[in-house]
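If you scroll down you'll find the structure; I have some questions about it.
A single protein chain has been omitted; all remaining protein chains appear in their positions.
== chain A ==
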């Protein structure tokens, strides 16, 4: 909450008179304002000589506060909005799409955890290629370990273009691959900056008009754990709060702009020798859907199981094959 005096420039009715009055009651920031008894404040303002100006100022602060939160929606509106907007994006693996009852859900944060070399990056690359091809939209791939392989994407897109499909003429490899964007992020603060820029781009009207036919629908972060492991733990709660904040921002982006967000996580060895997803207990509640991936030794078959899902039972599994 900003200090009251910083609002002075924005709203002329918040003048030095009001600031002096508030200071005399121990109110220096907007947070103090919220916590204080507002009826008492208005009543005290009435008794002052410049009561009209003071009351105007107080009303202005209250309007400023009201604009800070999301508008209320009732259940029916929420259901309509979900049915209208929240579609499923097919990943291209039939077994997985059935397992997830339709694919990656827009507005949801999906986490894919798995031990090293289990197929997480391959799954992300294939899903990116498939979504860019099927929905003619753009995909943003935030890569933390330089594993974005344009070769694999081109291989997948070529396979899709070669498959018999009516009415798909005029689409080229270049066109589809140009709608898949990749950016490298190597630490948590550059991630915040990138997500902030993304939010600004998505919210600006100008941008939406320009990219009418290549709207962003899928955001992939591979992998979020590489950014968080260097800061998690240690003396302060710093790392912890940054981790939860990144989860919060990703979910906010997903809901506000109707994106499907897919993040990958690695696994650590838990009690009893079982592998469990990394990042600890607090992270468990952050993603909407959690999937665990495993690969049989020396094979191309990967097994995916549901750890957590908003509408499917846990424990169900499906397999897919990595070709090439």
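By our rule, a residue touches a chain if its C-beta (ideal position, glycine included) is under 8 Å from a C-beta of that chain, and two chains touch if they have at least 3 such contacts; residues count from 1.
Definition applied: contacts and distances are computed from a predicted model.
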{"item": "Listed names \"DNA repair protein RAD51 homolog 3\", \"Transcription initiation factore TFIID subunit 6\", \"Ribonuclease P protein subunit p14\" or \"Pyruvate dehydrogenase E1 component subunit alpha\", with the criterion being the UniProt name of the chain not displayed", "value": "\"DNA repair protein RAD51 homolog 3\""}
{"item": "Touch criterion as defined above, residue of A:16, A:48 or A:184 at the omitted chain", "value": "A:184"}
{"item": "Touching the absent chain when the full complex is considered, from A:24, A:67 or A:146", "value": "A:146"}
{"item": "Contact footprint on chain A, counting only the chain that is left out", "value": "1-3, 6, 9, 28-29, 31, 115-117, 121-122, 125, 138, 140-141, 144-154, 173-174, 177-184, 186-187, 189, 192-194, 196-198, 200-202, 207, 211, 216, 223, 225-227, 229-234, 236, 238, 241-242, 245, 266-269, 273, 275, 278, 298, 324"}
